[in-house]
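Removed: one protein chain of the complex. Kept in place: all other protein chains.
And then subunit A:
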Amino acid sequence: MRRHSSYWAFAVHRASGLLLGIFLPIHLWVLSTIITGASDSSGSLDWANNPWVKFGEGGVAMLLAAHLTGGLRLLAIEFLPWGDWQKTAIAVACGVSLMIALSYLLRAF
C-alpha cells in the first residue's frame, strides 16, 4: 500500500520535518554560544571545524532543502491543476535537495 512515489514524498517530508525539529535548536544553540562568546570561542570553532560536524551541518542543509521542496510540492498539488507532472516534481525535489546539500558540503571543506 505504501510502495509508490507519493508515499515516499510524504515520508521524506514528515521525517525531515521531525529531524529538523530536533537538530535546528541544537544548531542555533551552538551558533549562539559562538556568537555571544559564552564559551571559550576558539574551542567552539575547533569543534565546528571537525569534519563530522561539517557533515552533520550538510545533513541539516539537506533536511532543510528536502522539507522546503516537499512543501513546494504540496503547494503545487493543492494550488495548481492536477497533472501527470507530479512524479517529475518529486524527482526534481530530490535532485534539488541533494544539490543544495552537496554544494553546502563543497563550500564547507
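The working rule: a residue touches a chain if its C-beta (ideal position, glycine included) is under 8 Å from a C-beta of that chain, and two chains touch if they have at least 3 such contacts; residues count from 1.
Please note the rule applied: contacts and distances are computed from a predicted model.
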item	value
Missing subunit (named according to UniProt) among the choices "Sulfite reductase, dissimilatory-type subunit alpha", "LAO/AO transport system ATPase", "Phosphonate ABC transporter, permease protein PhnE" or "Succinate dehydrogenase iron-sulfur subunit"	"Succinate dehydrogenase iron-sulfur subunit"
Subunit A residues touching the omitted chain (full complex)	1-2, 4, 6-7, 9-10, 14, 73-74, 77-79, 82
